[in-house]
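One protein chain is absent from this view; the other protein chains keep their places.
And now, chain A:
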């Protein structure tokens, strides 16, 4: 602890101990605890207490019956726990203080116990303290374990949950000691404390009260999830019969907690020595309702090692709802079934829940599980791609009312799913993920057909449309032949024509979200296939490019931003027709560059301007024709607009653009300095486009990312202009005074000052004279680094109270 803090500490302790001086801010106490934790982790707690007796005095003070706030009491409990984590310090405090704080005669028996924050502080204090064998003895002697048991059922969920975790921690601590060197212990050899806890858990598991069973299951889930000692295997041997007995109950108590426990055990080291677990899991899978079994099945399938039979069963459980959907439409006999050979048991089509919300929930969660499973290496193999595709398509058809159900169940399903946006979204996401695999030709045709139905349907909600666009893009990407090739296959080419017709209509939608996702889709398609002849032909034959550029004037800023991106992309590929609106059919036509510059300089919203900057950056990087014609003029115009922009992201983008320009002039790849001739030429160009004024000004920008970016830019430039190549050496020293004066004023906040003409030599001289590294380091610090020091914290607490004191004095 630094001396200044040590000096402030007694005053702090006095303030904390004084009930008349409440600490206004709760977070101060949390920060103090964090600080003490850091201090004790770095050195000896005992020494700390001996050097600062005020701390022990504070703890003793808390013991006295008085009107201390519950927050301070809770703080003291946690603080004492932090100190007592070290065994020697624990012994130092053990005599009177610890029993007083954590024992029956402490807050436990007092009125303060009614405050949840005190109970929580008590638990957390013990959690910190329980780090060594002496602590175990203390816990056993003070009767704390029983209190923890009762706190498991605390009305405050935070307290109850913390009590469960403390129990696991104590159990682990108790088992860790004797287990060392002995390997697995028999239950009768477990330490007394552990036996008590296990006994308690057994009682809970046998209880008729569901909340007690749930508590025990939560504790066990945490234990198997966080403790990795061999003893966990013994624990499972001991408790698994009780867990198995829970499965036989009807109704099964706490099914969700049970699933969590089984998955937690399955992920631990238990299964390696105890294959019986798999039987329990299999039994659970067959006993749970489809909705409850889903998470267990998905969890099992994500395991790395697990018996094949169980995986097959789990996959069967997961697939069953989809199999029911397929069954409900009685797919043509040729279609492969989903569960052929998977589960083996006869499938009950009416397993789908009768209520709409339950059925929708089941389908959505099934689709989400399968979606997560699909990309995993351990996903079930063979992966039933074709039936899954068929199921996704069928669900989507149920949702838009176009599926023809073949049974009464199908009719019911149709009535439940029709128009259900939730299922539509889940199924479209899943369909998109399935594009990673191939499918039979007819099915892929169906996929495109159903996607087109959704894109065309006036009833598709904006979010559904967005997902339909995304899924369509993924399927178009995957249907390239051969994979990875740019060309669209003939079928996709056909789809494309219809797609553009739909897109045309969607870009005219009165709903801005729809116009926006339509434009995004167009941008992505163009990025991917803009160079392909078939695509270009179809696109140019449609109204889409014209509509896209008309949307640059859209009233909604998000749409304008997307239109900027789309226009940028179309223009890059030479696909942008000159925009003309029916209002000004014969008006002067602007080039795309002019259009986007207009957006950058005049748009009132940030998003379109940022989008324009991104497009310009891309154009510069890719050597767009409009840029290449006169790169300096382009840079000058864009930088001028960006430097004056109110949006810091636009300014950062401007600096990014400048950096690319610089790299293009000086060569980004080659390390080290640029050749002197090239450098001089580049510097002159940079001066002409007024890059330096922008960069220097940005160094003092009130938005840190702008200053950082500018710093990086100037550092890059300085590295390129090595001292040897300095023009300064060639002749007289340049006049840097006006530049430095301007910098001074900017630093002082007078941003209005212009810099005027700059000579390249002066720039280099200024650049060398500046301590850019130091500036970069300062900027790298978070803005509150000064305020976060412990000393500042202590001063803050004292100052806050001091202010209170002043007021008190004023009153008299």
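The definition used in the following text is that a contact is a pair of C-beta atoms (placed from the backbone, for glycine too) under 8 Å apart; a residue touches a chain by one contact, two chains touch by 3 or more; residues count from 1.
As a working rule, contacts and distances are computed from a predicted model.
Peer 1: Can you tell which of "Integrator complex subunit 9", "Transcription initiation factor TFIID subunit 5", "Myotubularin-related protein 7" or "AP-2 complex subunit alpha" UniProt lists for the chain that's not drawn?
Peer 2: Its record in UniProt gives the absent chain the protein name "Integrator complex subunit 9".
Peer 1: Sort through A:141, A:442, A:459 or A:630 and give me the one touching the missing partner chain.
Peer 2: The one listed residue touching the chain not shown is A:459.
Peer 1: Of the residues A:412, A:491, A:631 or A:704, I need the one that contacts the missing chain.
Peer 2: A:412
Peer 1: From the list A:543, A:605, A:647 or A:740, which touches the chain that is not on show?
Peer 2: Checking the options A:543, A:605, A:647 or A:740, the one contacting the hidden chain is A:543.
Peer 1: Using the document's definition of touch, tell me which of A:137, A:199, A:376 or A:511 contacts the absent chain.
Peer 2: Touches the omitted chain: A:511.
Peer 1: Which chain A residues would touch the chain omitted from the figure, given the whole complex?
Peer 2: 401, 403-405, 410-412, 414-415, 418-419, 457-460, 504-506, 508-511, 514, 543, 546-547, 550, 553-556, 581-583
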